[in-house]
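Every protein chain but one is kept in place in this view of the complex.
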Amino acid sequence: MSDQLERFDVIVAGAGPAGMSAAYLLAKEGLNVIVVERGDFPGSKNVMGGVLYRQPTEQIIPGFWREAPLERHVVETQAWVLTEKAAFKAAHRHEAFAQEPYNSFTVLRARFDKWMAQQVRAAGALIVPETVVEEPIMEGDKVVGVRTGRPDGDLYADVVIAADGVNSLLAQKAGLRKKEIPKNEAALAVKEVIALPREVIEDRFQVSGDQGVTIELYAEATWGMVGTGFIYTNKDSLSVGCGVLISELVERGITPNDLLEHMKAHPAVAPLLEGGETREYLAHLIPEGGLYGMPKLSTHGMLVVGDAAMLVNSMHREGSNLAMTSGKFAAQAVLRAKEWNDFSAESLSYYDQLIRDSFIYKDLYKYRNMSRFFETHPEFFSLYPDLLNEACREMLTVDGVSKRAKQRKIFWDALRKRMPWRMALDFYGAWRSIA
Amino acid sequence: MSDQLERFDVIVAGAGPAGMSAAYLLAKEGLNVIVVERGDFPGSKNVMGGVLYRQPTEQIIPGFWREAPLERHVVETQAWVLTEKAAFKAAHRHEAFAQEPYNSFTVLRARFDKWMAQQVRAAGALIVPETVVEEPIMEGDKVVGVRTGRPDGDLYADVVIAADGVNSLLAQKAGLRKKEIPKNEAALAVKEVIALPREVIEDRFQVSGDQGVTIELYAEATWGMVGTGFIYTNKDSLSVGCGVLISELVERGITPNDLLEHMKAHPAVAPLLEGGETREYLAHLIPEGGLYGMPKLSTHGMLVVGDAAMLVNSMHREGSNLAMTSGKFAAQAVLRAKEWNDFSAESLSYYDQLIRDSFIYKDLYKYRNMSRFFETHPEFFSLYPDLLNEACREMLTVDGVSKRAKQRKIFWDALRKRMPWRMALDFYGAWRSIA
Amino acid sequence: MKKLTLEQKLFLNGFRPDQESHLRIIDQEKCKQCELRQCTYVCPVNTYRWENGQITVFFEGCLECGCCRIACQDCQNLEWRYPRGGYGVNYRTG
Partner (left out) sequence: MKKLTLEQKLFLNGFRPDQESHLRIIDQEKCKQCELRQCTYVCPVNTYRWENGQITVFFEGCLECGCCRIACQDCQNLEWRYPRGGYGVNYRTG
């Protein structure tokens, strides 16, 4: 890297949605921004489910959805509760989601991020690919730059934005994240992109044109472990995956690929995939620590954004929007710091405040106890799904038994399996943890 | 009709599922049975949604499902709550329903009933088609035969089984049904059979082989009137229809065909039908009077079965099973009467007793107030579906607003539209009417 | 899918219409007094039409559901029966 490149206003480590959002907004304001990305091109190492939300993305690049390489706009959202042999499905479709400017899109990150990188470059930022950020360069407790994997690859700037993902070495080495991520605060997600003809996807998901559907799958989808599965429609492929807490994988001794194959073989899932051809197999860690897993968000000369800051709302499978919004807030904080020429921890803590006043903190706060609750209540991933599906089966089976007798049977079967007061506590607890 | 045919053990009026069930069982026991059917062949005038249940049918003809012309066995049951622009869907699929001997089948009645008539004939009953039963022949208060539309077409028997459907002239003219059916105790259903290629059906409903799906649709599906819509998968067609109380049609001034087209055009429904070609357009009255609409079930020399006895459980869209089971009970009562050579009202009231001890009466009792409740609570067909779907929309719209703020908005929106105590009463009432 | 008119749909069905109508208005005068004329819209095949100041009965497309009989029960002005044996609609699917 040539000498004149070594000093920047801002270094962004990682060309994911959080980093690029910050870089784009800062470059637009005329700051001298460098984005350091370890992949061949922005997107080549990036993985998500993935759903991209329109409004938060438009906060970065207005009208992006008219040009960006998107897959389908989501018109229907489904949730399936699976047992070994059955599925209970709930779904919601709304015409409002089928109309411009849309609510959300499925995307393939390698394609979308590549496009976004072009916008970031056009805004004036420098993107350097094939370069790993290894650690922060510190002066005392100040972050003054980053050391990259290139020879003579030290870079300096007023501010470093750590957008280096869930494994953030920057946040850790700058002391913002004290501990290693506990096994029950990260989920390993594996995913396949499965090619299917457009028309088949449109028939199977009852959509036309670029309309799409998302399905989240629970319980037996993850073999009863705390986690979720998903099936998202792309233009001519499906993104099919599942993620569970590492602590669960460890305890059960289950291999992620087996887990995914188990889900794919479920009698309610298989018909959706029939005839498909796997195109790619991907893995990604998802930060599930929520509010309690969040590191310190800023320090002197550094801000942490997106996955690096553990900003994921797993209840609503939201991540990219938290990432992009945190990138926007980081840009705002940097711009203010730049104006005041003050990059101290105190000045940059404006970022913390923006996060705290936004839906990001509020939602993480709302669901702060959810993950822990479900970890300690495995019955929500096996017993209750089973009771639900067997109750449906009983009520739908026509065999000369009166409906009232069936209800009585369902009731007593449930009571035999769990004491009523325990059930009451379970559901009260579940309600408390998400309401 | 030749002279020796004029005297029978049993006359069955109407070759529907109720009548043919009775005729089959009685002929099997060696009784001299005649079935009088007004259509060209049994089935040619018969209409239902139509779902046929395995267990009650097997009570008549064991193993029928290995030979009968069935369409698909139902593996998934769906319920959709529609508003003008949205749909909330719930569904249940169970592998148990995909395995022999199956729970239920979709059928096309013209085909199935023709097959069943062959079994009835093979069992020894005489089926006379193209013959309308016009009225009972009475001796005092005793039914001794029926007058048909043929010249010299009087037939005599120990017992007449009135299986002449919802418009039962026999039940009415024998004085078992005192009143005309009130407009709010009958639903007019219209249906189209819409051809689609097998593969398209399998993709759209995520089934393979002979698996099938049923969907019941509510609220906007019937333009907010008390009633339901339905979409059932046949082998290479869909049965698509809707039925509403005649009182509702009258009040709203809506034409049944417009109602059906309205449902077919709904944004959640249309993708299922896309490319389909209508093959037939059908109409049928459904008795919705439930327990209170039930006529007297038996009198001297006559029993009333199936639709003629108003035996429909609309909550669970069950009809054919009640019809066939009532036919079975009628046969049992006749056999006992024959044994005792006593066809008096008292003897035949054994039929009433069998009905009363069975799921038929118990279920009709359970839901006895349902129809009336929903008739007087139109908010369940418009306001509540709307609140449900708009709540889903709000929670799924990602726009930077915290989930808690969204919940608050949903809550206050609902309260603005209906007072909380009214809501509480509504749902308590609904619960009471179906629980 | 392509939207058909009611007439087009009825062409899809099999009918063997009788010479004479099985449905008969008892007293056309009464229909003139009838305010709602429910029979003109509740019938799924538009059998009853108000034309030239009276109800005309297009019985040929009747699906024999019985809806008109219930609709007309206030006036009791309809002589309702099924078509003669062998006549009327013939469903192929049902």
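Read from first to last, the chains carry the letters A, B and C; within each, the first residue is number 1.
One rule holds in what follows: a residue touches a chain if its C-beta (ideal position, glycine included) is under 8 Å from a C-beta of that chain, and two chains touch if they have at least 3 such contacts.
Just so we're clear, the structure is a prediction, and the values are computed from it rather than from any experiment.
Peer 1: Who does the absent chain touch among those shown?
Peer 2: A
Peer 1: Based on the whole complex, identify which of A:47, A:91, A:125 or A:144 touches the chain you can't see.
Peer 2: The one listed residue touching the chain not shown is A:47.
Peer 1: Which listed residue (A:79, A:138, A:283 or A:434) would be found touching the missing chain in the intact complex?
Peer 2: Here the residue in touch with the unshown chain is A:283.
Peer 1: Quick one: say which of A:19, A:39 or A:56 touches the chain that got left out.
Peer 2: A:39
Peer 1: Among A:62, A:101 or A:149, choose the residue that contacts the chain missing from this document, as touch is defined above.
Peer 2: A:149
Peer 1: With the full complex in mind, choose from A:51, A:201 or A:246 the residue touching the hidden chain.
Peer 2: Within the whole complex, the residue contacting the unshown chain is A:246.
Peer 1: For chain A, enumerate the residues touching the unshown chain of the complex.
Peer 2: So the residues of chain A touching the missing chain come out as 38-40, 43-48, 50, 108-113, 129-132, 134, 148-150, 166-167, 180-183, 186, 188, 190, 192-194, 237, 239, 246, 249-250, 253-257, 261, 264-265, 270, 273-285.
Just so we're on the same page, only the chains that are shown with their structure count from here on.
Peer 1: Would you identify the chain whose Cα-based centre sits farthest away from the centre of chain A?
Peer 2: Between chain A and every other chain, the largest centroid distance is to C.
Peer 1: Quick check on this structure: which chain has its C-alpha centroid closest to the centroid of all protein C-alpha atoms?
Peer 2: Given all protein C-alpha atoms shown, the central chain works out to be B.
Peer 1: Rounded to a whole Å, what is the gap between the Cα centroids of chain B and chain C?
Peer 2: From the centre of chain B to the centre of chain C is 23 Å.
Peer 1: Just give me the whole-number Å value for how far the CA centre of chain A lies from that of chain B.
Peer 2: 47
Peer 1: At which residue positions does chain A touch at least two other chains?
Peer 2: Within chain A, no residue contacts more than one other chain.
Peer 1: Hunt down the residues of chain C that sit against at least two other chains at once, touch-wise.
Peer 2: none
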